[in-house]
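Could you have a look at this structure, given as structure tokens, before my questions?
Rest of the complex left out; these chains stay put.
A, B, C and D label the chains in the order they appear, each numbered from 1.
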Amino acid sequence: MSEAISNGSAADADLARKARNERLASRIQKRYAAERRFKLLALSSVLFSALVLAFLLVTMTANGLAGFTRAEMKVPVDFGGAGLTVSQDRLSQPGALGALENAGLPDVLQFAANEAYGPQAAAELGASAWRDLASQLISNPSMLAEDTVVSVPVSEDMAAAFRGEGNPELQSLARDLEAQGALDRAFDWGFLARADATDPQEAGIWGALKGSLLTMIITLALAFPIGVLAAVYLEEYAPKNKWTDIIEVSINNLAAVPSIIFGLLGLAVFLAIFPNYRSAPLIGGMTLALMTMPVIVISGRNAIKSVPPSIRDGALAIGASPVQVVFHHVLPLALPGILTGTIIGMARALGETAPLLMIGMRAFVATPPDGFTSPSSVLPVQIFLWSDEIDRGFVERTSAAIIVLLLFLLVMNGLAIYLRNRFERRW
Amino acid sequence: MKMNNPELEGQVAGFSDAGPAKISANKVSVFYGEKKAIDEVSIDIHTKYVTAFIGPSGCGKSTFLRTLNRMNDTIPSARVDGEILLDGEDIYRSRMDVVQLRARVGMVFQKPNPFPKSIYDNIAYGPKIHGLAESKSELDGIVEQSLQRAGLWEEVKDRLSDSGTALSGGQQQRLCIARAIAVDPEVILMDEPCSALDPIATARIEELIDELRGRYAIVIVTHSMQQAARVSQRTAFFHLGNLVEYGRTSDIFTNPREERTKDYITGRYG
Amino acid sequence: MWAFVPAVIFALIWNAVSPNLVMQAVLSDPAAAKLPAFGIGRDSALAEAMAVASGHAQGVFNPLARELVEPARNAMQFYSIIGLVVTVIIGFAAGVFAFTRLRPDFTARTRVERGVMLGLLVASLVAILTTFGIVASLLFETIRFFGMVNPIDFLFGTQWSPNPMGDPAFTNSEDYGALPLFWGTIYIGAIIAMIVAIPLGLMSAVYLTQYANPTFRKWMKPILEILAGVPTVVYGYFAALTVAPFIRDVARSVGIASASSESAIAAGLVMGVMIIPFVSSMADDSIAAVPSAMRDGSLAMGATKSETIRKVLIPAALPGIVAGVMLAISRAIGETMIVVMAAGAAANLTGNPFESMTTVTYQIVAMLTGEGSFDHPATLSAFALGMVLFVVTLALNFVALRVVKRYREAYE
Amino acid sequence: ACGGQQSSTRDQVKAVGSSTVYPFAKAAAEEFARTYAGQYKSPIIESTGTGGGMKLFCGGVGTEHPDMVNASRRMKASELETCKANGVNEVMEIEVGKDGIAVAESKEGPTFGLTTAQLYEAIAAEPYGKANTAKNWSDIDPSLPNEPILVYGPPATSGTRDALAELIMTEGCKTDSATAALKETDEERFEAICTGVRTDGAYVEQGENDNLIVQKLASNPEAIGIFGYSFLEENADKLRGLAINGVEPTYDNIASNTYPGARALYVYVKKQHLDAIPGLREYLSTWVSNWGKGGLFTSKGMIASTDEVQSANADVVTNMTLVDASKLK
């Protein structure tokens, strides 16, 4: 422990340092300017992405809101005086629709419209206007005794005319009716309850939505357990050898394989095994499950990896077996992470279009599917199909369908974010 | 173990004042892949004594400790040669189940690692998986007793359902000790149990170790010679994978036989 | 959970198997002897009987079926009760089984554990099976295609104008030069999209990891991730209706007359935006994986933050970033709907981003949903294109994995 | 149960095939569903393209195979053979109407007419065997506007394109006698010259029913579009048909075959399924009862066939006549 002090060139060193400090000071402004520029650049990147997203959402919403409405005509109908031979009680029994039809409801409606606005307008009632009216009656049988004004959808030509497109004669008729307060756009709850149709006035999203839900259930039921189990295996037990390497490479690769190739797989394999289930959510779900599974495996592995080894050591040191360690400690702790990955994978599957085009889920299905094996479409494919429709009434419907899809995705993403924030742990 | 000192042999074989060895290691070598981390170490460990492993960083203290309850099995590259007898039975070669072994040889780690479960569940976990309690009330009894022995009962008895991770560092470490005690092991291994704790918590754990040694064989790894001097009755000094010297703590600290031990203790390296 | 999963699996299997069992029971009924020996008439009669029996249909349409309704209904009930019972038993057994796992019994435990392990192994083999499935489903048709079209012409020819409607006998190998498709794919997915995604993604990651305060980061990161979650049809629609016309107008107004309203650049830009979060989250991870000691080391030298980022963090994270970019590229070249909706179908071998271009994925969809007959080389070319796509993604991934591995090792 | 293996309940008609016929098939399906509400389920119509549809259709007999295929061209002899090989040996062919190909432009654009030869010269890859160098319409004929050639047309994979090649391009191409003579000597070369479409950007492939086309034509007033007549009709307020060989693309001109671009649309049905699939007969009758002029299909843009053709095909449905293999190419 010497206290010796070296003297040597202390003065030189001080001089050199002074020079250095001056040099430093002279550059500092420039360096800080570069710093600010860089930071600004980085910030603008983030903001740019956020702006694009906002712009996308806003345009879609702006375009799509009209898609939730449809043109309807207000027709005064005196049911009491029309002599419909259906009792109010009959309406609460099955087959009421047929009874109303037999009783001449379509004609009553036609007649009432003719009376009110003339034959030309009456001809432009929607093809299923009377059905719409019938369901109003069924839900509210007391109407049968009243003289009231009902709202029913108009034909697609009329709807186009009302938008200011198509046939000029109809356009002027539409303007007349509008001036009388007989033609209006009304919120169309039925859009959320009906299935696909050729007439945009009649088209609804429920068929595709239900198809999507059924498909997602299959996807989840297959991809989640397989994905989680595979993740557990690879992360916790797999010995390091060629085989596990191959498994690992295939999983990572599958996560990046273009989705359309899964469509080709579904076409060649699943449809060969289950030819009866073309267009069915079962096949769609299986195809998407293969696509989603690697995503779940990868996120599952990350979640499992992030469980600190000290927890495993702790359990092992008490005498828990490796399987107990995983199922009692690791999996419960990794679950939020796994769920987040699953939701994100599912969200992607929900928006997937191309592979489903390959396995027949682009079929026109006029009734919502009633099970996993009945033909159906899914939301994104419906959007794609509608965007390709000739009838321009579908433009708004397409955007409305996009809103529905986006809402779904936002909810799913929100759930993932919630899970992540809620359960994010630091050990 | 390379015998640098012929006298050491007798010393390792047994202490005059102790009964038969609880754990007896014979020429144990540990390899990580190609690398030899422990070189033919032989040592006897006795019940009712605290044995401290000291030595500079990287000398193999932790490695050797973990071979004693086969926690090394979790490291794929690790390989153990030689024999380790627990009550005369070889824990590596015999048909002894590693799960049962670990129930008999408990372990406490450097960083307290309570499960992110309630305090109660932390303690009850071991008895549950080993089927040690027939009934809920029996389990309750085990939990209370373990916490009491670990000197934690008074502090946590009103909040057994709080998460174990919500405790302070020192409490967490005592919780981990209680967790190890709950399956009523015969040996407790501790790898630097206080190095993540503040001095007050450290003192509390040291006291606890002293209380516990009445029932268990305790092995503690520490990087602090002071701590070894305070808590242990036997000290083993490791260096570069060798067991350089093993003996009564008082002898090692006041009168080391080996030059290397002396240099280490007087701070010439480490 | 442990009771639930096996039960559900059984229920699914049972649902697939039981109709056959019911069918056998029905066929063993004397009334079935009257059915035609085979053909769709027989099938439909049986099917109808089933439908009526299960309550799917009301009336009977085929007289032969009528007599079968009753036996079918009985059989169906019988088997559905069996199915239900077995499902419940399995669920229960699995629950018990799970419970016993807590027991200390040594042999039982090892047996259970071996079973669990097997289950886990099988689950991870699904990935390999899928890969096999993909290769198998592409390989045969690809081979058939190469029987009609010379692979060299396919891979290196510069003219893509197959005529799916033409006579397959007149197949001209030279019309199947896929180079313009490969070029379009690379140009849109790997060049234009990356020009957008790499700087924006990287800089976003830099901002979020290095500059943003925690609340901003907490909100912004998921918001960016939404960009990756928006379905590609929506992007396609957006690209086709909003971005493409805008770009064309801008290009025209600055005097690029050839600007078409389905341009490579419109598809590429939108695709780029879509994969920003892809790049940014990979970059985010790999920047965060750079040990903080590196950052501290640089700051302690008196470097400013941006100097630290540019000179130390990004170079150190580069392998991870590169791997992320590879994955992003493989995502981009596999993207279908945006191209289908916005990039047009013209197989142009050009560098002009304002012209329309087409990609491999677009052609796969077009050929498979088109009007050509199914053994026409044009239709088969879809499989060959799929094969190329698969091989390329595999290669990209392989490289990416290698890079990631190498760089993980560097720190560990 | 060898036959029973695959059998499951299918109580819905399943049709696949052409995207051109798809809207009419959908309309028929809806009409069918309305008429037989509560009795039969609505048919499933899938637009797979004619070729893809044929593949599925000819896959075999049984509930897992579709009952009908919609086609925007005639079935090929080779396809019928595949059908037969798979046990589909009773196929009925029904011509349901006609589709016109219309050439149109935005109402803002310059009005001009074209001949089939001019159109051919504008969009062919090698008009009459020589590379296509025409940049502007006036390069083809000085009387045409001095505007760049930009044609939005159907992609190679569509039936409309097939019709374009056959009805317009090949016609235009044959006006050159040397080229026409090639048909006999070197058919392959003839096909290549007459049906190959230029890929230098002047011809832009675009989905036929795509609404984007309208927007694109509106924003490129000098461009012209080629698509199904129904599309023109639907967008009559924005688009104007171009006269070909002096004939306007109107309903009557197409129906009477004076407009050059019209082709027949077909559906093919498995007779073997008629008894097995509930509703299939009725669905066919729905086609027959709606295909008249002023009927449901024409309101969606289909061109009705002539009365003789209609009655002949109505007979096919009632008599369940099978297709004559020798008439197919």
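The definition used in the following text is that contacts are C-beta pairs under 8 Å (C-beta built on N, C-alpha and C of every residue); 3 or more make two chains touch, one makes a residue touch a chain.
The structure displayed is predicted, hence computed values, not measured ones.
Undergrad: Can you write the complex as a formula in the shown labels?
TA: Assembly composition recorded in this structure file: A x1, B x2, C x1, D x1.
FYI, only the chains that are shown with their structure count from here on.
Undergrad: Any idea which chain sits dead centre by C-alpha averages?
TA: Per-chain C-alpha centroids compared to the overall one single out C.
Undergrad: Using mean CA coordinates as chain centres, what's the chain A-chain D distance in Å?
TA: That pair's centroid distance is 34 Å.
Undergrad: How big is the gap, in whole Å, between where the Cα atoms of chain A centre and where those of chain C centre?
TA: 17
Undergrad: Which chain D residues sit where two or more other chains touch them?
TA: 6, 8, 10, 47-48, 63
Undergrad: Provide the list of chain A residues touching at least two other chains, using ranges where the numbers run on.
TA: In chain A, residues 321, 324, 387 touch at least two other chains, as defined above.
Undergrad: Which part of chain A faces chain D closely enough to touch in the complex?
TA: Those in contact with chain D are residues 95, 97-98, 127-128, 165-168, 197-199, 275-276, 278-279, 360, 362-367, 373, 375, 387-392, 394-395.
Undergrad: Hey, which residues of chain B end up touching chain A in the complex?
TA: 69, 71, 74, 76, 99-103, 106-109, 111, 113-116, 125-126, 129-130, 176, 179-180, 183
Undergrad: Could you please specify the touching residues of chain A with respect to chain C in the complex?
TA: 31-32, 34-35, 38-39, 41-46, 48-50, 52-53, 56, 59-60, 221, 225-227, 229-230, 232-234, 237-238, 246-247, 249-254, 256-262, 264-265, 267-269, 290, 293-294, 297, 321-324, 327, 344, 347-348, 350-354, 357-358, 380-381, 383-384, 387, 398-399, 402, 405-406, 409-410, 412-413, 416-417, 420-421
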